[in-house]
Structure formats: structure tokens, C-alpha cells
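The structure's right below; bear with me while I get my questions together.
Excluded from the complex is one protein chain; the other protein chains are retained at their positions.
Every chain is named by a letter (A, B and C) in the order it is written, and numbering of its residues begins at 1.
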Amino acid sequence: MAEMTFIQALRAALSEEMRRDPQVFVMGEDVRAGTFAVTTGLVDEFGPERVRNTPISEAGFTGLAVGAAMIGYRPYVELTIASFCYVAMDMIVNQAAKNRFLFGGQAKVPAVFRFVEFSRSYAAAQHTDRPHSLFMAIPGLKIIAPTTPRDAKGLLKTAIRDDDPAVMFDDSTFWTRRGEVPEGDYTIPIGRASIAREGRDVTLVAIFTLYPALAAAEELEKEGVSVEVIDPLTLVPLDTETILASVAKTGRLVVSDMAHRTCSAASEVAALVAERGFRSLRAPIRRVCTPDVHIPYSPPLERQIYPDKDKLVAAVRDVLSA
Amino acid sequence: MAEMTFIQALRAALSEEMRRDPQVFVMGEDVRAGTFAVTTGLVDEFGPERVRNTPISEAGFTGLAVGAAMIGYRPYVELTIASFCYVAMDMIVNQAAKNRFLFGGQAKVPAVFRFVEFSRSYAAAQHTDRPHSLFMAIPGLKIIAPTTPRDAKGLLKTAIRDDDPAVMFDDSTFWTRRGEVPEGDYTIPIGRASIAREGRDVTLVAIFTLYPALAAAEELEKEGVSVEVIDPLTLVPLDTETILASVAKTGRLVVSDMAHRTCSAASEVAALVAERGFRSLRAPIRRVCTPDVHIPYSPPLERQIYPDKDKLVAAVRDVLSA
Amino acid sequence: MAVEVQAERATYVEMLRRMLAIRTFEQKAEELLNRGEILGSMHSSIGQEAVCVGGCMAVRPDDYMTGHHRSHGHPIAKGADLKRLMAELLGRVTGVCHGKGGSMHLADFSVGSLGEAAIVGSSLPIAAGAGLAIKLSGSGKVCLAFFGDGASNTGIFHEALNLASIWKLPVVFLCENNQYAITTSIKISSAVQQIAHRASAYAMPGQVVDGQDVLAVHAAVRAAADRARAGEGPTLVEAMTYRYGEHSTRLRLPLYRSAEEVEAWKQRDPIVLFRGWIVERGLATADELAHLEDAVKADVEAAVEFAHQSPYPDLDSLWDDMYADPSPWRERPIG
Partner (left out) sequence: MAVEVQAERATYVEMLRRMLAIRTFEQKAEELLNRGEILGSMHSSIGQEAVCVGGCMAVRPDDYMTGHHRSHGHPIAKGADLKRLMAELLGRVTGVCHGKGGSMHLADFSVGSLGEAAIVGSSLPIAAGAGLAIKLSGSGKVCLAFFGDGASNTGIFHEALNLASIWKLPVVFLCENNQYAITTSIKISSAVQQIAHRASAYAMPGQVVDGQDVLAVHAAVRAAADRARAGEGPTLVEAMTYRYGEHSTRLRLPLYRSAEEVEAWKQRDPIVLFRGWIVERGLATADELAHLEDAVKADVEAAVEFAHQSPYPDLDSLWDDMYADPSPWRERPIG
């Protein structure tokens, strides 16, 4: 086991995969300097042909990645801030996600697209989108959502090797988190959730909110409340079995998501449980999300609007007293 | 009351509003010829300055609409097929939806963007997206979803007069539907659902699925099952009160949506009810949606995958026997 | 010249054959549509056959090609099997895309046809991406990218051409300028009246050719492909052409082109012109050409026959091409 940060783990995954497979290459704005941290230094080892600085043309180079992937390459595309996803969205939705299907299996699109979701970065509404649920609604994509260094490395490696297009989201507050990462080559399967903490009384599904969820569970433990924290890790395909099994055990669900509430990943989890876990439910489901308001610039304001430990604790108490 | 088709109703709304308010103008590809039906003939009355054929530049002219709206105009933007939304998405999400907020209320963006959702058009996956839930996840927009000629006319008129940006979705199968439309100027408020049919046993919330829902209700009536059909009409803001009141009465919810199931509007309604209507629920919620698969070209295949009367009948029986 | 011409006789006849195949295929498809056998929308290449064939035959069978919404002609010109194309139009499981893509998404990777994109402009970066893959692999291939005049107003056109240029990708951008995007004339949609004029904004050569002259298109694309293979980067070739029919076969739009304009273009029909050229030079007799036409007709009939005999795909096949392993989805209910 080695200790490293979330970003170091992603960089390790990427450089190991580039070493392993010459078809893997990297594209994006300023990837050589690595303004989005993961790609820093790669150009020294792999050269400028495989680490390509692009113009500000997100749609263009995302499309190039799809084209190159369709004939055998495995591009890792650094799209930086998730708020820029919209300019590249057509290429991800109408090309990357659909081409295998449209062409009756003649093409595969093994590309990875990375988006960072900014929170507590004080960059205002045009830099703070959390659009993972928008991509969940698009069939044909796989969506990974790692939260710890270990999962980041293992999931990125899997996504790069996977023959389907994958979109990775990470929250900017994860970057400096440190954690144990297994030595050597390891991968983590796409589609399996992690039970980050076992519990008996309430299931807390934490979408990009693992850390406040664990803190909340710890605080509630002191009151004798046992919270099971589930980190989905992959949003598509979602590990419905793990979630349903947990709710079958606890009978209660709180689901939190850093995204706005409406049509969020949290809504999807809630709908899933209302449909397939209803008979186990002993209390209303509670969503704890960012409200349906744009993210304001003013730091003291921004800090108040995300799901945090206190809001999660309150929600758990709520479903216990309901 | 006059009888007209859905498209005629939209055209009447648009031309009445253009007559009423000189700030209203129309932009889009081939709007003079009116390939998307609503704008046909408008150029004869209002001239080419107010009925503007654009190049194939959806992002560009959507952005122009936002700019013009910010200084006093009320553009109606014909974006034609909803699958093209992604190329214009940045302008709707990052500009139209956010500018009022970002600029602290200095700007308003009273524009209307129309998207048609193609179904049973046999146009394959790149022309058959149903992205209304993606836009629901974006704060700052209003989203109207009319299904009948009467509602189409009234809601479009309201949306044009409204000071917020609105996105309208309509399903291509609605276009030739005829219905009564009140004479003269009338509007329908944004944010109020319609109870399309009253019932006691099951609430059926029908998102773009009003017609199969009514047919299902009729069929079930014969078996003595009384279904309440709710047509949301506005997806944002959603009329949560009407939905919750109905579930409080019936204790059962089926929610159907023409879109793919994951992170759909149906998921949102299900989550809402699991959260705030849980105590009335006597059975699991059932979603009836298009599965998470791309829309195939082959007509016999495409026809099988949408929610239809039979699937809705089966789902209602399901929740009744659960 | 005469010697060369004789030596390439077979090529010329093949060019004509493919042009005839496109026209006959399109006529048959229109017939099927009008009979209600084809239900979706469909965009015919009739009138534009010289661009399809001049372009595709100027590159090698294993080079790549991308199309767009009006692209029955492109895979045919690239050498695809008519049977599987027709089966696709008819939504059959034997279709080149197993009935999943239809008219706007014909693709036949076996002949380098990387597929069509129905979002206008969106195949341009795909073509550039193929160019990037070629460059990274050193395979020496090129990619030919068809697009329309209307597509040149999309942002993605700008991004794709700039990227192809700065990275010197082996791509030939071949604009089929038929002067209209649906009903909208290039006169009111584009600031410049020749798309090739935009090439200088990407520091690449731009050239206008007569799109009704298959040899002119062929020569320009061949030169551009040679340049691309030599590592000198992309070229923008603009072929002036015309579609005879409606934008889409099913549409009935108010008139936006004058009868004279349509007629004038029909006077320069690419097939008539090229057939004349062949006969004039003695490359084939009228008799041989009559045979050729019959053979093409028989091929198209056989394609329809093949399609008609093929089953539709069944519901379960929906998931086959969704993911490398679609099982998590397959297990879920359809409703």
C-alpha cells in the first residue's frame, strides 16, 4: 500500500495505462502543463504526440477523440471543468454514446472523458455545474464517480481498458485527499458500489458526498444511531442490488447528491427504492441535495448551500423520527 | 371554441403574440418555410426582419436570442428536433438560465426555445432524444410540456409573455391532434398541472403520455378500476401540490414518461412522492418509461419500446395487486 | 493521354457504374418510400452522384470516409454492398447496421465507410479523429469527409478544420455545395459565397471544382489525398453541385428554387455528361453501357429482394450493440 492524493492516484492510473497500452493517449487544453493536475509531467515520459495540447475547441477535440476511438485508439480526454461539458455535449451524446448502436456494433468508442465538478472554488455559476445526472440520462455511456484515491486509480484504469465510452466526474475538493492505494496493477469493477460504512438503522447513499456522510455517521453513532453509508462509485450502471439490499436491512433511506435536487442522481436512487424497495421502507425517503438555485460567487453564501454533515445528520434524524 | 390542431394552436399563439407585442420575433432554420410547422406563413404577415431564417448555427442564434432578450426583445427560437439541443446547450444552460442570477438581476432573458421530441418518426437515435429531464435539472429555466391544442396555445402565450427563459417540448405525434381551443386571448398559467381525468384508485402521472394514459384509464374503467390521470403541463415548476393531493387520495402512483427511465422526469415525480407522499402510498411506485436503450431505426422495433396503453394498463394492475 | 485513358478504361467504367448504382438505388428507395415501405425521412443524392463517386474513387478502398444525412451515395461510391444498404433502409436485421441506423446512419466499415452523422457538421471532427488515428499509427491512410454547404456554418466545422490543420492530419474535406440547406439559400446563410474561401482561415488550400464533372472531382480529391499522405495536412475541396429533388423525399415545401434554376442544373446531369465523355472517347460502346445499366438495375432489384426476404430485428437485439457487455440493461423491464 502506498499513500497518495486523489490526483496522484489518477495520474498513476493514467501513466500506468499509457505505459501498458500504446493506443492510450491524452488530449485537452493545457494537458502538458497539466492545469487540471492529472496530466502534469506526462509529456516528459510519453512525448507530445501522445499528450496533446488542444485549442479551446471542446466539441472539436472530443469529436476527434471519438473518431480516433472508433478506429482503435483509447483517448483520455481532459475536459476540465464540468461546466464546459455543454459545448462538447453533442459529441458525447450523439456520437460517443450512440455510434456503437447506430452502426450495429461495427464501431466501439473506448474513450474516457473527464469532468471536474467545482465546489467551494468560488468561481460562480458558470464554473460550478454538477451535470452527472444529465449524462446518466444518456444510454450508452458508463459513468464513474470515484471519491477516494484507491477508487480513483482503480476505476480510471478500468474505464480506460473498457470498450465503452466512459465519463468520469470528480469533485474538486477531493483532489488533495490522501489515502492508501494498493501497490501494482489493480482495477476496480465498473458497476459495483462500496459500502463505506456498515450500519443497521438508516441507509445513506452518498453521491459525491462520501466525506460529510461518514462524518454524519460518526456523529450519529454517538447517539446510538447506526448509519450504513453507500458510495455508488459508478453511476451507470448503478449497483442497484447493493442499495436495495441495504434498504431491505435498514428500512430507511437518505440519499444525498452534490447536484441540484431536481432530476438528480439522488432522485433516481429514490425512485429506484420507491419502486423496488418499497416494502422494506418504514419512513419517507429524504433527499439531501444542493437546492435548485445557481451557485453564487460569494464564498459565505456558496458554503451554505451544499449537503454537509449537519444537513445529513438532520435528515437521518428526520427519517428515524418519521 | 374553435377546433384546431396542436400545430395550428401553436401558430395562433405565436402570431397573436407577435401582433400584440412588437418585441416578439422568430428565429431558426427555415422558419419562413416553416419546416417545423409552427412558423409557416408568419413571414407574410410580419416580414423577414421578425421572421429570420438562420444558418445551421444553433449555438450561435440561440446565443443571439439571449443577447437580444437581455436588452428587451422576446425571441421565439425554433430549434426543431430536440436531438439538436446539445449543440445549443451551453447557450441555454450557461447564458439563458444563469444571466439574470449572475448579474444580480440586471438582466432578464424572456426567450422561448422550442424543441420537438420525435417519436414514431423512424429517424433513429440521433433524431429521437427526449432530453426534457436534462433541462429540468438546470435551475433558472421554465419548462412547458403541452399535450393538447388548448394547452399548447395557452402555455406558449404565457411563456412568451413570461420574463423568464422557457423551454417548450412537444412530441411530434401531437402535431395533428385536434381539439377545442377557446376563442380570443387566453393564457394558461405556468406551474399548474391538469387533472385530465378524475379517479379514485390509482394516480397516473403522464409525462408526454397523456393519450395512452387516457386510453388505459378508459380500458381499466371497464374493469371497475378508477384511474386519475394527471398531465403536468409544466415540468418546471412542477405542480407538486396537485400530484401529492392525488396520491393522498388514491394511495397509488404510476408515472410514465416518454423519455428513458434513468434520471427522467418520471424519476423526479417518483422521488417527490416517496419523499412527501410516502404516508399515503399503499403500493410500490411504478415508472413506465422508454428503456435505457437508444431508439432504433427499424419501425417495428421502435414502435415497441415506448410507454403505451398496454404497458400502462399492466402497470396499473401491478400496483393494484401489489 | 489516350494511352493512359485506355489503361484506366476499367476505372472509368466502374465510375460510371457506381454513379448509375447510386441513381438507381435512390430511385428505388424513393419508390419504396412513396409506397409506404420506408417510413422515416430520407435524403436523396440524385444530381450529386459525381461528387460521391469522384471523391470516393480518388481514395483507396482501405482509406476512410465519413458521410452525413444525405449519404446513400457515399457508401455506394466507396464500394459497399447494395443488399445490406437496402436492407438497412427497410429496417431489416441483415442491414449494414442491423436495422438500428437507417437512412441517415449507413456505415460499412468493411469498405472504410465510418458512418454517417445526422447532426449537421458532426462528422467533420470524427473524420479528423480518424485522421489523428492514422497519423498516430503511421498507416499512411487518409480520411475523406463529405459535408454540405449548410454544414460550413456550424461551429464544429471551424473547430474540426482548425484542429486538422494545426496537426496536419491526413483529411480531405469535400464540400458538396448544392447551395441550399433545406430551403435556405447559401446567399442568406453564409457570409462568403464559396465555402473554399474559408480554407485560408485554416491555412489550408481551398479549391472549387465542377461537381457535375466526376473527373474534375476525382482529380482534385486525388491531389488532396496525395498531399495528405505526404504529411502536408488537410485540404478543402468544394464541389459545386445540385440536388434535383426535395431536401427530403417526404417533404412538400413551398417553392424556394426557381424551375429555371432546377432545369439549368439538370441540363448538366453528371451521368449524362460522363456517359457522353466515355462514349466520345470510345472507352465503351452504347451497347456495353446499356448492359451496364441493366446490370445495375438487376443489382438494385436483387438488393430489394434480399431486403424483403430478411426479417426485422427482434426486441432482444436492441441491447446487443448498446455496450460491450449489455447484460445489466437487458435484465431490466421494457415498460
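Everything that follows uses one rule, which is that a contact is a pair of C-beta atoms (placed from the backbone, for glycine too) under 8 Å apart; a residue touches a chain by one contact, two chains touch by 3 or more.
Treat the numbers as computed from the prediction; the structure is a model and nothing was measured.
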| item | value |
| --- | --- |
| Of A:F6, A:F25 or A:F84, the residue in touch with the unshown chain | A:F84 |
| Residue in contact with the excluded chain [from C:G155, C:P270 or C:P313] | C:G155 |
| Residues belonging to chain C that touch the chain removed from view | 153-159, 161-162, 165-166, 188-192, 197-198, 200-204 |
| Touching residues (missing chain, whole complex) on chain B | 25, 49-50, 52, 54-55, 57, 59-73, 90-91, 94-95, 99-108, 139-140, 142, 162-164, 191, 237 |
| Contact footprint on chain A, counting only the chain that is left out | 29-30, 32-33, 35, 40, 53-57, 59-60, 83-84, 87, 121-127, 261, 288-289, 291-294, 296-301, 304-305, 307, 311, 314-315 |
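By our rule, only the chains that are shown with their structure count from here on.
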| item | value |
| --- | --- |
| Overall pattern in which the protein chains touch one another (line/ring/star/complete/other) | complete |
| Centroid comparison with chain C (C-alpha atoms), farthest chain | A |
| Centre distance in Å when chain A and chain C are each reduced to the mean of their C-alpha atoms | 40 |
| Whole-Å gap separating chain B and chain C, where each centre is the average of the chain's CA atoms | 36 |
| Whole-Å gap between the CA centroids of chain A and chain B | 30 |
| For chain B, residues contacting two or more additional chains | 59, 83-84, 87, 124-126, 292-294, 296 |
| Where chain C touches two or more other chains at once, by residue number | 95, 97, 99-101, 105, 117, 119, 155-156, 322, 329 |
